[in-house]
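To start, the structure under review is shown below, and the notes come after it.
With one protein chain removed, the remaining protein chains of the complex are shown where they sit.
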Amino acid sequence: MAIVNETHTEHRNMQEHHGTARYWIVYGALLAFTLLTVITGRMHLPTFGLLLALVIATVKGTLVLLFFMHLIDHKGANRLVMGVSLLFVILMIAAPMADFATRFRGSNPPGSHVSDLKDLNFPEAQGDAIHGGSHDLKNPSTHP
Amino acid sequence: MTPSSSPTAEGVLPGHDDAGGHAEHHHHPNYLVDGTTVKSWLLTIDHKRIGLMFLASVLFFFLVGGVFALALRVELLTPGPTVMDAMTYNRAFTLHGLIMIFLFMIPAIPAAFGNFMVPLMLGAKDVAFPRLNLASFYIYVTGAVLMVWGMLNGGLDTGWTFYAPYSIHTTTTVAPVLFGAFVIGFSSIATGLNFIVTVHTMRAPGITWFKLPLFVWAIYATSCIQVLATPVIGLLTLLVVGENLFDFGLFDPARGGDPVLFQHLFWFYSHPAVYIMVLPAFGVMSEVVAAYSRKNIFGYRAVAYSSLGIAFVGFFAWGHHMFVSGQSTFDAGIFGVLTMLVGVFTAIKVFNWVGTVYKGAVDFRTPFAYFCGFLFFTVFGGMTGIAVGTVSLDVPWHDTYFVVAHFHFIMVGATIMAFLAAIHYWFPKMFGRMYHEGWGLVSAALIILGFNATFIPQFLLGNYGMPRRYYEYPERFQALNVASTAGATLLAFGFVIIAIYLTYALFYGRASGKNPWRSTGYEWVSESPPPTHNFVGPQPTFPEEPHYYLAPKKDEVKDV
Amino acid sequence: MSSAPAAHGAAPGPKFAEHFASLEVQNHAARLGMWLFLSTEILLFAGLFVCYACYRFLYPEAFAQASRHLDLTLGTVNTLVLITSSLTAALAVHYAKEAKNNLVAVMVGLTLLMAVGFLVIKGFEYSHKFHEGTLPGKHYHFAGLQLPGAPMYFTIYFLTTGLHALHVTIGMGVLGWMGLRALTQKSFGPNNYTGMELASMYWHLVDLVWIFLFPMLYLV
């Protein structure tokens, strides 16, 4: 039995023999990036700290995907699978976040920075973070 | 080249008059009689037998779900209590929704007909991972048992959407039912994964991507959704069970959680899931319309691409279930536009089906009768989908019977019509026997009529303002409710007739011959019923695209 | 069928299922199937990532403070342990291809050792939280941090790391099985290493998830 469109690239790529050097180099890079992310993480960079950490994580992840998991040697279909799932994850995160960021402030969880309501579970922690109480509901706008 | 040059086109007619009677004509017994022990069925890895076992299970659950639907309709005959109390009613519609969706509709076409037909249509001996295929069936059974057991012992009263925080606080049985749904998810994933790999790696020489039968395209697109969406509902069911047992507070507003976030996650699966339910139906109908009008598909590529388009864009329309949930206006806008785009892909398909009949040679058989119903229901159901997708219009319509009518129009109107068409179209292929055409047409008419009578009043009820999931209702809604119940009775009648004549045909129907419809669909190239390994002799090749009726056919099978 | 693969290897050959066109196609099918499976795993975790992203967006302050209550040193050590185990898993595939079955077993053994180490360290971290009372949702009773959103952080912390630990455990099972095969059957070779390859892919995914969880939980 045969199959159409048979190509041999994946087979050839996988069959091709490399030494172990490739793995060690990737390993080294992963260690270095881990170090980097811990150091920058300890600095608690104000706004883009988490972003930077995620960028580093993405680089590390890509290395693992491409070399440890051999995606670089595999066929297009396999790459497509990975690409599509990552795209979906990103969009799936983006839409609910956009929702929280743009909804009527009163509909957000009380005590969060996009809400003006008090969280009754933590009455003593209100402090200065919360301003105005429910009066801000008076502001009849949909957006914060 | 014409299809007639394919080596098996002039095959041997099975021509037997009882199951497997003359199977010994050729040394390859058909799959139905190749091993008759119970074990040979239960432990089979033959995709055809697994497909049949799925078919039997989904039919059983359709019956159960349908009986509960009738119970709901009976309860709604009068404004007050009729035959059950409120708690029972709430459990009944939850059970109806959950069974119809998870145990019937999602596996109905892909796991039953997809399993049977896809390998045949690819000229393959089996799916890529036959054992996984069998495992998928048993996982389904396990999940089904858990779910049904839970619903009988306590019963869940949350509706099939099990929205937080109600589902977190309800005193009814959440854990087994939702855990059952979680388990069934694995079955769905396994089947989808299997089909994707099968389509990638098992196509016979000659079947390039754009010579795939459209049913295969539809199943392929469906499988992509199954693989990508199902894990999310799996996680969500677990989280709700966890919340119910341990109070994590992830979706509980009393602990800072957000119930709207729950809805985002729920619909991230459940909106694409509606395309899991309808895309295979579209696939079936593409086959049926071509076969009975003896025409190539008008705009093959457009239909194929639109399946992928629906699968892709369909993922990002989920927020249209949440227009009045407290979701932001901005998100409502984004989801509103994307919802409209999905509609366009379906419109492309509809127009191309009509185009296929154009200049065709129509043979008005039972499956074709269902095609007619399907066409009307898809346009009406789909367009009412667009109507509720129109943001401001959804404000009055949301959670009223208008929505109930919309989704029954598509799920019953489109998908069940396709499911019935598939049963009738492929019955000879699967069992080598014919059913009574007259009864087929009569019951089709009855079902189409009964269907309209059931659900058109529900559109009006929705306009009138009757909310869904109502055990009792204000007096003024009664007339329309009675009409709907009457329609449902007619509908049920139709199903009973089908059940009777198909059961009869299964045992006493006359032999159908190899290809009673003279279809050029790839699956008809092998015997009917096919032998265990699908082909006798060398692997078939497919020189022409499926449903190619252009050249005069000198050596086609004469008659049945 | 008739066109049984020429690639059909030497004596302890791979299992060839006859419904495939060739061994090559069979291997591709196995890999594609694995990638699809991994993508379902990614979307499974994605559900929790969505929760994380949203609540972290809502309660940035609480998340930052709560994350200080994790032990960064233990977290970093665990990250290094997992990355190293990923290396040994990759090397196991490499040696499988070279038919060095004993080395495969050694590499798998090392991987498992690190996996156990990872879980033990995780266990220490968990028990510390149980003592402190930084537990999910209703069970949260840590007086030192009373901010809206803090219990949510720990809910997500326990759910994500718990799900991850479950995957570590499953991965250990799969790797262990392959290690046993290398030891007892000694059958891995240039034509027969797909089993090891898939097991290691699974392990790398577990690593991959942690690569993201680490900054998300420890470094906010």
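Letters are used for the chains, namely A, B and C, taken in the order the chains are written, and counting of residues starts over at 1 for each.
Keep in mind that, in the parts below, a contact is a pair of C-beta atoms (placed from the backbone, for glycine too) under 8 Å apart; a residue touches a chain by one contact, two chains touch by 3 or more.
One rule holds for everything that comes next: contacts and distances are computed from a predicted model.
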item: Per UniProt, the name of the complex member that is left out, chosen from "Ribose transport system permease protein", "ABC transporter related protein", "Multiple resistance and pH regulation protein F" or "cytochrome-c oxidase"; value: "cytochrome-c oxidase"
item: Touching partners, among the displayed chains, of the absent chain; value: A, B
item: Residue of B:Val260, B:Ala405 or B:Val525 touching the missing chain in the full complex; value: B:Val260
item: Hidden partner chain, touching residue among B:Tyr31, B:Phe62, B:Phe380 or B:Phe542; value: B:Phe380
item: Residue of B:Ser293, B:Thr366, B:Ser484 or B:Ser528 touching the missing chain in the full complex; value: B:Ser293
item: Residue numbers in chain A that touch the chain omitted from display; value: 104, 106-110, 117-118, 120, 134, 137-138, 140-142
item: Hidden partner chain, residues of chain B it touches; value: 85-87, 90, 157-159, 163, 165-166, 169-171, 253-254, 259-260, 293-296, 298-300, 302, 323-326, 329, 332-333, 336-337, 339-341, 343-344, 347-348, 350-355, 357-364, 372, 375-376, 379-380, 383-384, 386-387, 389-393, 395-396, 398-400, 460-461, 463-465, 467-474, 480, 518, 548-553, 556, 559
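We take it that only the chains that are shown with their structure count from here on.
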item: Inter-chain centre distance, chain A versus chain C - centres from mean C-alpha coordinates, in Å; value: 17
item: Intercentroid distance (Cα basis), chain B paired with chain A, Å; value: 35
item: Residues within chain B bordering two or more other chains; value: 124-125, 200-202, 228, 232, 255-258, 261, 264-265, 539
item: Two or more partner chains touched - positions in chain C; value: 1, 19-21, 25, 28, 32, 36, 39, 43, 46, 50, 54, 58-59, 148-149
item: Chain C residues touching chain B - in the complex, by the definition given at the top; value: 1-2, 17-21, 25-26, 28-29, 32-33, 36-37, 39-41, 43-44, 46-48, 50-51, 54-55, 58-59, 136-139, 148-149, 151-152, 155-156, 159
item: Touching residues (chain side chain A, partner chain B) in the complex; value: 1-5, 77, 84-85, 88, 91-92, 95-96, 98-104, 107-112, 119, 121, 142-143
item: Chain C-touching residues of chain A, taken from the complex the two chains share; value: 1-3, 6, 8, 10-11, 14-15, 17, 20, 23-24, 26-27, 30-31, 34, 37-38, 41-42, 44, 49-50, 53-54, 56-57, 60-61, 64-65, 67-70, 74-75, 77-78, 81-82, 84-86, 88-89, 92-93, 96-97, 100-101, 108-114, 119, 121-122, 124-125, 129
